[in-house]
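For this depiction, one protein chain was excluded, whereas all remaining protein chains were kept in their positions.
Per-chain numbering from 1; labels A and B assigned in written order.
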Amino acid sequence: MADMLLELAGITKTYPGVVALDDVSLRVMRGEVLGLIGENGAGKSTLMKILGGVAEPTAGVIRIDGRDHRALTVAGATRAGIAFVHQELNLFENLDVASNVFIGRERLRGGPLMLLDNRAQHARVAPLLERLGADFAPDTPVELLSIAQRQMVEIAKALSVDARVIIMDEPTSSLTLSETERLLRVVADLKAAGVAIIFITHRLAEIMTCADRVVVLRDGRTVGELARGELSHGAMIRLMIGRDLKSLYLPPQSEPRPGGCDIAGLVTSAFPDRSIDLSVRHGEILGLAGLVGAGRTSFARTVFGIDRRLAGEVRLDGAPVRIASPRDAIRQGIYLVPEDRKRAGLVLDMPIRENITLADLLHHARLLLIDRGSETRVARAQAASLGIKAPGVETQAVTLSGGNQQKVVLAKWLSMQPRVVIFDEPTRGIDVGAKTEIYALMRGLADRGVAIAMISSDMEEVIGVSDRIAVMHEGRISGVLDRARFSEYNVLRLAIGQALEPAETAEDMT
Amino acid sequence: MRKFVAPLLAGVLAAGLLAGSAAVEAQQKKTLVLVTNAASDFWTFARRGIEKAQKEHPDYRMEMIVTGQATAAEQRRELDDLLARGVSGISLSVDDAAHATEELNKVAAKAVLFTTDSDAPQSNRVAYIGTDNVAAGRNAGNEIKKALPDGGRIMLFVGTLDADNARERVQGIREALAGTKVEIIDVRTDQVDFTKAKSNVEDTLAKYPDISLLSGLWSYNTPEIYDAVKAAGKCGKVKIVGFDEDPRTLRGISEGCVQSTIVQQPFEFGYLSMVNMIKYMNGDKSFLPADHKIIVPTRIIDKANVAEFTAYVKKLLGK
Partner (left out) sequence: MRKELGLLLLLVVVSAITAAINPLFLSGVNLLDMANLIGLFGVFSIGEGLTIITGGIDLSIGSMFALLGVVFVDLLTEYQMAWPLALLIIIAGGVLLGGLQAFLITRLRMQPFIVTLCGLLIYRGAARYYTTDSTRGFGYGDEADTLRSLAAGHLYGIPNTFLFLVILAVVMGVVLHRSVYGRYLFAVGKNEEAARFSGIRTGLVIAGAYVLSGGLAGVSTVLLVFYTNSVSPSSFGNFYELYAIAAAVLGGCSLRGGEGSIIGIVLGTALLQVLQNLVNILGIPSSLNFAVMGTVILLGVLADQQLQARRKLAAAQASTARAAAAPALARQGQQT
């Protein structure tokens, strides 16, 4: 037990309406690399936030050096020797490397004058950078560094506080192969020096290379632990996803109709050197899966006219349509239910009625004066047909639950004439009851002939709801699956950029 | 840093050209500048005086700079800029005499410094050309006595009491009214906001329905008083005595709504400033009186002489 650096025991974390972590326990031993894996939303980030002092557990205990803590503060975590290298780098671009490393703990000189001792800071940082194999000096302004170099600055920051536990959250997501190798070597060095590393990543190959132990989270619970000898791709994936497939699938009432939305050679500004070809047919729900950052939202925004299209064309029923702004898309009947409903989907301070009519206001106006009666009628009708639970249509959108807010966004589009609807994470942050209602609405829409594309990071949802699944990887479509080949394993493989093995189908996964 | 090189080079080049041309010009002609204390038509007359002097002395360069905000800070900036330009003589209507001494002495050390219209007697200025504002105030006070032989209550209106000329005029009025039955209720200020000037008058009429006389101390105050009194239908019931020669003030006098106005001769301020600065620079000090104050007398314009004066003003302003 002298080798155990810290322990998380029985950690539970709940947010209003949602249980993010349920009785999770974790032990971190000295000098070991602990891999932490799980799907998007399994609870890894929440767990690490608690460890880093950014969030407080609702229940459970954090044990460090034999002392129990109910919760940690950022300062407390740092004092305990826990350092965090975030996925979204927390660096100050306008300062240099040494200043960033020592931010909040600046070295001072000159007694009461309290001047910054830049020389001492540089002197302390230089050996750290050398150890990491960095090719830049401590006085380099961070804004000049590449993402890989910035990650090294973050790691140097962790080292400079003499961390005993370093949590690395997706550290290689922006690194090239050689940079990744260098990082893994650094990890090995740290391990030899007795530092423990918690390594969070989707790249199972890296885990295989460096982890001593792997803990798997699923739906906020630990579902398994694999020792080094037991590590294999298959074993890890099986633990990550193996749940009962609740049948969310509502089969379409009829065969997909011919025609639909064809996207040919679309080039987005996020991935200027990749192009996308995709077809969504009338009456079908096409799931769009992939890892965070694969380019699904850029794709949706580009089709809808928010982001600039660098090349390619969009065709509706064979006829090319010109979309340079959301207004154009809407006029063609192409609607987007955005990912961030609070920022882009709704005007929170407006009542339900005004949100529902916002995209089609001229329809409810006579001589440019709004006809409240017409608005209210349509809003009430939509609220009834979608089952929006609220005291009335004058209720402000901000007071509604997530599910009801999403329904208001849907109502906005359904009150018009949809031909293609793109849903971006339609059920994020929504409880089970509302989820199934929304799936039913989507199916109803599809049955009316609308072509639906659904972007989702929820495996169960993607597999359960779609008629077909297109998987994106780093800006392009890496593969399209039809129902026969639906399996979470296949989706994951395509999502991380690997090709499907030809013989693998759902039946192979027992 | 690289992105700064081109604009920096361009800036240096431009500055060099400007400085060069200014230096060349400055070497050619000596520059004399009149700096006002505020922006008003009053100084347009001074400008005409300067133009007359310019015609008589083409070998000098003469300018007038208007201090739009009527603040000491703005004047300090203007003076510093003028010194940097290397002007030879400055005639200044001082905005805040009590606190400008240091700045003015700095100017006096490098150029010939006169003051005009609003003085700063503690400074090292060569001479003050202007109205004796206390005397002008006394003239106004006498006009008020004439208008109110049985006494009464009056209100004074001005832009700000910061300026010496404002304070001196009030002093003169008080001196003239000492011992009479005329009571000065207060001095209302408007910070040179014409709308506020007028609304101050309206509010005064509302608060003191039986007020006897209103007096505007700066050139724009009297026409606003005239407008307000006329709009309230109280012409003749509430008397008006003012300063300076705004067209509406003169019209008011000819209509009988305004009793009289005390006019200065800003034309002479401009003309004499330039001409005497030239004399002084050439060593001729004969114009300088012992107390260094060249007083330009004021005139009282009332119904008797308003027509002739109006014609004179129109001619001078070219209207």
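Simple rule for what comes next: contacts are C-beta pairs under 8 Å (C-beta built on N, C-alpha and C of every residue); 3 or more make two chains touch, one makes a residue touch a chain.
Here the structure is a predicted model, which is why all the values come from computation and not from measurement.
Engineer: Which one touches the absent chain: B:81, B:186, B:291 or B:308?
Structural biologist: Of all options in B:81, B:186, B:291 or B:308, contact with the hidden chain holds for B:186.
Engineer: Where the complex has a chain not shown, which of A:306, A:381 or A:480 is the residue touching it?
Structural biologist: Of the listed residues, the one touching the omitted chain is A:306.
Engineer: Using the document's definition of touch, tell me which of B:60, B:128 or B:220 contacts the absent chain.
Structural biologist: B:220
Engineer: Of the residues A:326, A:444 or A:497, which one touches the chain left out of the display?
Structural biologist: Considering the complete complex, A:326 is the one touching the chain left out.
Engineer: With the missing chain put back, which residues of subunit A would touch it? List them for me.
Structural biologist: 14-20, 22, 40-41, 43, 45-46, 219-220, 304, 306, 325-327, 329-331, 336, 338, 343-350, 354, 358-359, 361-362, 365, 368-370, 412, 427-432, 458
Engineer: Going by the touch rule given at the top, which residues of subunit B touch the chain that is not shown?
Structural biologist: On the side of subunit B, residues 39-41, 43-44, 47, 66, 68-69, 186-190, 192-200, 202-207, 209, 220, 223-224, 227, 231-232, 246-248, 251, 314, 319 touch the unshown chain.
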